[in-house]
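Of the protein chains in this complex, all but one are displayed in their positions.
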Amino acid sequence: MAEPMGFFTDTTVCIGCKACEVACKSWNQLPARAGGDPAMSGQSYDNTLRLSGNTWRHVKFVEQFDRPYEGRWLMLSDVCKHCVQAGCLEVCPTGAIIRTEFDTVVIQSDVCNGCRACIGACPFGVIDINEVSGTAQKCTLCYDRMSVGLEPACSKACPTDSIQFGPIEELRKRAHARVEQLQAAGETRARLYGADPAGPLGGLNAFFLLVDDPEVYGLPPDPALPSRNLSSSAAASTAAAVVAGAVGLVTLRHNRMKDVSEAEAPHRDTEDSSPDGSK
Amino acid sequence: MGSNMAECHPVAFRWPMKAKLNGAKLIHVDPRFTRTSAMCDIHAPIRAGSDIAFLGGLINYVINSERWSSDPFFKEYVANYTNAATLINPSYKDTEDLDGVFSGLMQYTEHPEWPYNAFLGQYDPATWQYAATQIGDQGRVANTAQSGEQRVPSGQQGQARAGQQSTPGAAGAASAGTTNMGPPFDALVKSLLKPAPRTDPTLRDPHCVFQILKRHYARYTPEVVEQITGCPRQKFIQVADTLLANSGRDRTSAFAYAVAWTQHTIGVQIIGAAALLQLLLGNFGRPGGGIMALRGHAAIQGSTDVPTLYHSIHGYMPHPTALKKHDTLRDYLTAETLPTSYWANMPKFLVSYLKSMYGAAATPENDFGYDWHPKILGDHSHMATMAAMDDGRVHGMICIGQNPATSLNGPAQRRAMRKLDWLVVKDNWLTETATQWHSAPEIKDGDVKIEDIKTEIFFFPSTQVAEYEGSFTNTQRMLQWHHKAADPPGHCRTDTWFYYQLGKRLKQAYAESTLPRDEGWKNLVWNYDPDPAKGRSEQSTSGDADELELLKEINGFYTDDPNRHLAGFGELKDDGSTTCASWIYCGCFPAFGRNLTAQREPDPPGAPGAQLRWGYAWPANRRVLYNRASADPAGNPWSERKRWVWWDPAATNPPNAQTGAATPNGKWIGYDVPDFTVTKAPDAKPKPGGVGLDALSGTDPFIMKGDGKGWLFVPTGLVDGPLPTHYEPAESPVENLLYPKQQVSPVFKYWARNKEYNQLAKVGDARYPHVITTYRLTEHYLAGGMSRWLPWLTELQPELFIELGHALANEKGIRNLDMVKISTPRASIHARALVTDRIGVMTIAGKLIHHVGMPWHWGWEGLSTGDVVNDMTAWVGDPNVSIHEGKAFLCNVEKA
Partner (left out) sequence: MPDTFFTEPPHWRWLIVLYFFVGGIAGGCFFLAALLHLVGRPTDRGLVRLGYYIAFVGVVVSGILLIVDLGRPERFWHMVIQSKTGRPMLKYWAPMSVGVWGLLVFGVCTFLAALGGLYEAGRVRWGIAGPLVRRPISTVIAIVGGIAGFFLAGYTGVLLSVTNRPIWADSSWLGALYLMSAASSAAALLILLARRRRVIDAVTLGGLERFDRYVLVLELLTLIVFLASLGSAARVFLSAWGVVLLLIVVAGILVPLVIASERFGRFRGRLLTPYTAAGLVLLGGFMLRVATIFPSEQVKVVGTRVLHP
């Protein structure tokens, strides 16, 4: 495998211009929603609202104000995190989702059959069905561009370098330095999200610098793999099956049934007006 | 301040973001908390239209501050490089003396030939002049009013006909002059010389500029700033302290502004106030300093350099006008040449320009065809022309790259356009301007019947920039060549094709004419066909002009050898031996095969970053103008950190090319191209009787100014006063706190003032209680022609909205996303409410004022449609440059 590649998104220099969104749609030829004229959302300047099968970048806007003019306006360009341990990849029953030589996670559109298991499995709500292809789609980290040595379209278009593309190791170093700088400047809420290889999901190959709790940005504080529930859930179900089986055995076994039927039959016949199908 | 840079100039905003990572402090002063504010350390909210109060407050705060008085840097810079020490005519009276007006205010009478200059009043600026002399501002025509619209001597020699008598002497002699005064025109220029201004280097004389401005701004205290602008005092002081702390020897601060400063009845003065402040802080001519005009359309800078402006010809030379004494070439040169400063070379610029217009037909005998050149007769700017159109005085209009049906006062302009005989629209889409005859609101409402419109409208589909090659000039005056990426679809043609072909046909039409007025057409040089000898073949659409031929024409060449391009404007001559359309661009194309605008070599990382091999910045590829000021008077860098251009006393120079005489050692060198006579020593004195740069000393960095100084006080050139003064916008909810007797600028432009469609709300009109401003969104572009047809953009901002605060929303029972009705005395429109804390209620002079704002990109065509915000604005504008006041007016907001 080549060196792991990915994104470091420094939200403190994101100007919410959405160039990344447009660049992604343009490069990947993804259609606009509602023919380009959807309803306005009323949620700040965010009219995209979510990542989906035909929106692989989504710039989020958080207005934090106590009083008029007194507050912050946070922006974050959201994208697939290319998790080192990826929930989507884990559950995909067709093998459509693969890990590439760049340690990125890509859905092969010609393999996916649209079962949507990956949608609910992603801890970040990244994937959705693309109505045109009928398959699940998400950011490919511009696998096509990367394969020929080009930078992904979104980071290339980002005017402020809020989205930085590069080898993960290098990006992590840069990110830590930036957090230190912010901390030193008094922004004590500055932190990295997903930069820790020992952290959740083995780290994210698209990680973020935040200046508030992840929830504020609509990100899960402690994302986890869906398989965390597999053994417990399977065990509980098996136990239930065993219990139900036992009940069945107890209630339906030939001998036992006869005993009981003798005790109950008369009572039943008088009370029940139904046309009994016995013999 | 004065722009929403992150949203409107996102790519340029890369650099503030880089600076932020380097620890720079960013400040945003804006009525709204925008995406720019979100990136800044400080956001100071101010009411739209109150910038001069804020900047005046900063000026007052700065000159009274401990730091400014104690750090010798400021005094040294101000005393040497600005006109702080210059004495002003003792009869000058300030607004502080005259209740809000300057000395010289008088009535304005319209010119009967063209009654669209629209000034409310006018000034005779005689008393604003430097004591005992007159310093001209000729040649610098950002100012439309300099076309002679005001028939008073505005301080320029031979300004207007009516005021001719006020400047007798040398100028009079020259204009009466004999034909043997040129070419060459050296004698003429020399005859224009004036005595040098008088100064008081101690800055104590009560008539010196510094004392005048100190008095002028004394009442602009933080308390007053808070009362007028609504910006909390502590915020204001925080801004002032940050600015002070970041100016000086070792640090510089920059201002970036755009149309939040220009679109006012006092727009030029707002910018002037910032310039004044930056001069006081020593922030001009230095890296990281200055005030940056963030320009609008992609090549709007280019369109003023090689102008589409009515009042200037290429390179900021005034357009010959019927309103001034411009009868002959000599008259024109006499009136417009500034004998001191680099502008003394104007005869060379103009003659080379005329050669470019009329080629071989232009000879010294016929004044190089000067008489064939058209003249203007008043304000032909956008709104003036529209007002004239409404009066039936304009018959046809070619509308290229503009969408006036929505982009200024909509109903008034559509009404005017309905009076045209013909209208040509050349655009990428059927814009509102092209479809107004059947889909405008007044037609849908039945107020106007289609049958009653006699205008014939022609539509020409246009190419997009990526479909042809050419150059852009960006906001840094930098020309950048762009290449063709795709073929245009269908019958789309470039704009050059259209004009080139139109020109050819008109030339043909006039070819047989014997009328003297058509001589110009007959002699016009109009051949820009591609030259196969240079390997240039026809473009995809045949019949188009060749871009490189056009660039060559602009750059200039030797008349007798058109293949020898001019290497720079230093080579220009006033005898016809050089041909050059635009002197400022001279040097960008020094030889065929050396198109410097196509350079794309960035500086290596870590270099100081002048990027001299990226594109080509006029003049002479200089990146920072007036960069002599980046060194102290002795020629040393102010500090190591801020080193840019400096004097190297040891450098040897080649001998004088003409005389062969040895040149003394010493040279200006640096990272940038020095904006100074390279061999002029810092201690050089003006040459007695010297013209041009010889009249300036080694410490006069502002080489385009007659006195080589940065002007704190503007003695000439502006029609609304020498010092920026706070006036309220044409529509305001409050009285002018500083000048209760003078609510608004006494001289601003107000067109169609007696027409019903252009009425203004009175001060404090209860029917229109809220302050409204208009602006742009990153997601859209202007009138929408370049965004509302593009689904990837419309989905990002699909609907027109109004931003309003929670207080107003609660008061009116408006919830987020409700439809609301917004009204002004001109019109009412509908939009969705976006309720937010990013805009809101302000306390102005003790009154609670709701501030609202709207993006103005919508119209009825395209994928995303909405009401036209400009249906609500008025035709009022700045008296200097005729731009409309789209940034501050009054409205009412109700739930629809």
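Here the chain labels run A and B in written order, and each chain numbers its own residues starting at 1.
Note that a contact is a pair of C-beta atoms (placed from the backbone, for glycine too) under 8 Å apart; a residue touches a chain by one contact, two chains touch by 3 or more.
In this text the structure is predicted, and so the values were computed from the model without any measurement.
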Which of the chains on display does the removed chain touch in the whole complex?
A
Of A:V111, A:L150 or A:A185, the residue touching the omitted chain is A:V111
Residues of chain A (touch criterion as defined above) contacting the omitted chain
41, 43-44, 46, 49-51, 60-62, 87, 90-96, 108, 110-129, 133-136, 215-224, 226-227, 229-230, 232-241, 243-245, 247-249, 251-254, 256-258, 260-261, 264-265, 267-269, 271-279
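We adopt the following convention: only the chains that are shown with their structure count from here on.
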Note: chain B sits from chain A at a C-alpha centroid distance in Å of 50
Touch list for chain A against partner chain B, complex
12-13, 15-19, 21-22, 25-26, 31-40, 42, 44-45, 47-48, 63, 65-75, 159-162, 178, 181, 185
Within their complex, chain B touches chain A through residues 6-7, 10-11, 13-14, 17-18, 20-21, 23, 33, 35-39, 43, 45, 777-779, 790-799, 801, 805-807, 816-817, 832, 834, 836-841, 863-864
